[in-house]
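Yeah, one chain of the complex is gone here, protein chain that is, but the others are all in their spots.
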Amino acid sequence: MSLLQVEDLALDYRSHRGTVHALDGVSLSLAAGQVLGLVGESGCGKTSLARALTGVPPGNARITRGRILWQGQDLLALSEAEHKARRWRDFAFIPQSAMNALDPVQRVSAQLMEVLRERGGLAQAQALAHVDELFDQVGIDRKRTADYPHQFSGGMRQRISIAMALALKPQLLIADEPVTALDVIVQRQILDLIVALRRQLQLSMIMVTHDVSVVAYVCDTVMVMYAGQMVEQGSVGQVLGSPLHPYTMGLTRAFPDLRQDVGTLRHIEGSPPDLRAPPSGCRFAARCPFATDTCRQSPPPMLEVSQGSRRVACWRSNEAEALRAQWSDALP
Amino acid sequence: MSASTPLVQAIDLSKRFDAPRGLSDWLRGHRPRVSAAHQLHLSIGRGESVGLLGESGCGKTTMGRMLLDLARPTSGRILFDGQDLAQLDAAARLRFRQRAQFVFQNPFDALNPRFALQRSLLEPLLHTRVPAAEHTERLRLALQRAQLERLGDLQNTYPHELSGGQLQRVALARALILSPEFIVADEPVSMLDVSVRAGILNVLRQVQAELGLSALYISHDLTLVRYLCQRTVVMYLGVFVEEGPTADLIREPLHPYTRALLQAVPSTRVDQSHAPIPIVGGVPDALKPPSGCRFRDRCPQANARCAEEVPLLRNLGSGRRVACHQV
Partner (left out) sequence: MSAGTEPSYGLTKKILRLTGRDPFALAGISIYVVFALTALLANVIAPHDPMEILFLPDGNVAMNQRPSPSYWLGTTSLGRDVFSQLVFGARSALMVGLSAALVVVVVGTLVGLFSGYFGGWVDNVLMRIGDIALSIPFLPFIIVLAAFVKPNVWNVVIGVSALLWPNTGRIVRSQVLSLRERSYVEAAKVSGASHLNILFTHIAPNVLPISFLYGSIVVGWAIFTEASISFLGFGPSDTVSWGFMLQDAFVSQALSRGAYYWFIPSGVCIMLMVSAGFFISRGYEELLFPKLRD
């Protein structure tokens, strides 16, 4: 039984400017000990998906269909109290800009203690010892537990956010853009920390990011999202190495590799569609260099490839190899 | 003007910021200061693109702003086409503004949200008193260069309707509308999604080639610097640690900091190395940098000499310079 299974999830945001269909039928499954990357550009729905999983979607969000099964149990059918019992303990969420969300007027140790005592029910002495352990685990000097958040650098605050998420030893960690705001060296250090923690604690993880290289560094499997839908899913090696969907091809080619020749970058023109009125056919058709009339008229079905280990939603996925070769020529 | 005279020259440039003084500082007669730039020399030739590479807090943005007279140095001089920026009178300053422009880091903040795009784009023409007859043509050219021809009704479109990538192109068009000779771009793509960056980088590269611009690209991103810059200067805590032709720098980094930066850059390859990078800890407190070499407390090769003596930027030939005792 997989640890987490999402079936046909759909989520809307209601704003005074109209209803945004942020997620439209997304499915995924995560096995224990696996690290899944959710990758896509801003607005593709990856953060909405991550927040839906934690049961704390923003106020104006409504889940309109689908199920989220945690160890077989439908999270959406639970009451708030039952859901709350699972948060922090079974799965933990590190939101975007978590490092800026630490309470500036509370010492860091106090904030960690709050999680340990309120949610974990630990006694004072136990909790204090645990705080020290957590600091060790994320690589911060134990002597600094009594400091305030502003006394730490961005990278260290992110480590503290990770420590908070791991406080009650959850099985699943969901991190939303964990290294986006950080400099190159700190980014690498945090990613190395995440990789090490994953090994030590046998964590399962979901990493939400717009940066394909982060996925390549940390994740086992990856799901590429576009305009509220999944376009491709599979192991990192397969999806990044030999992408089947034109959007994935664009993502990987748009990323200049330092170790290879400079060449010319190929970028994808245009912007994602307005999710208040998404197009009826394939949502990527307007920007796809290989789009046909079929693509523009009918939404592509989700196909299983390679004995079910990969999935892709593209009418021309069987021509992927040829399309990959053409990618550079097909663009302006 | 001789073609070999550099267009932009920074000579012995230093910038110190005063940090707020606490009571104990005041009692001791101590003035806490951050040295954002320390005795820096930089020259940019005509048509040359230079990269200023470093992480947050190293002082690179301060440097860029000083070169455009948005901030005054504490000591040292900046020469633009031979003229000292600090000595310009009002008319000369206006002419300088026509020739040197800036592209900001945050595309969402670079345009006044209350102004329609056209108004923001034409603003530089109004300030520098370009005759109205030229406006239409200049606007068309600028939009073409920023690859924004399909944007449509400029008079009725507002910044909040555009994506980050489009906004940055509009900002670029605005910078180009005066046909400048020199642009400074401060982290031009760091706030954009990775998938959008390629588009902007391509536009910058093309504009540079077509117009023969001199440019300074400030970034922490090695891939950007490699894509756009002929020469790169690496900066750490207010000092230059290495300089050289970009390709050489990347192929054979000499300074330990440059080496760490290179190794830290991720790639999309699945089989990339997870080996720890040769650097420890985080950037030290800017108010109290280490004695001697500012990088020594994070350097895997530091020795006693590094703590006592400040390494100077030495010329190694073929345009390469390094500030390290062990190279």
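Each chain gets a letter, A and B, in the order it is written, and its residues are counted from 1.
Going forward, a residue touches a chain if its C-beta (ideal position, glycine included) is under 8 Å from a C-beta of that chain, and two chains touch if they have at least 3 such contacts.
What you see is a predicted model, and the numbers here were worked out from it, not measured in a lab.
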(message) Please identify which residue in B:109, B:134 or B:285 touches the non-displayed chain.
(response) B:109
(message) Among B:171, B:235 or B:302, which one touches the chain that has been omitted from the display?
(response) B:171
(request) Return the single residue from B:68, B:234 or B:324 that touches the missing chain. (result) B:68
(message) Using the touch definition from the top, which of B:55, B:193 or B:221 touches the missing chain?
(response) B:193
(message) In the whole complex, not just what's shown, which of A:71, A:100 or A:271 touches the removed chain?
(response) A:100
(message) Contact with the hidden chain only, please: which subunit B residues?
(response) 68, 70, 93-94, 97-98, 100-102, 104-106, 108-114, 120, 123-124, 127-128, 158-160, 164, 171, 174, 178, 191-193
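Simple rule for what comes next: only the chains that are shown with their structure count from here on.
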(request) Can you check how far apart subunit A and subunit B are, centre to centre, with Cα atoms defining each centre and the answer in Å? (result) 32
(request) Under the touch definition given earlier, write down the residues of subunit A that touch subunit B in their complex. (result) 41-42, 153-156, 183-189, 191-192, 195, 210-214, 216-217, 236-237, 240-241, 250-252, 254-259, 262, 264-269, 271
(request) Would you tell me which residues of subunit B are touching subunit A in their complex? (result) 55-56, 163-166, 193-199, 201-202, 220-223, 226-227, 250, 260-270, 272, 274, 276-277, 279, 282-283
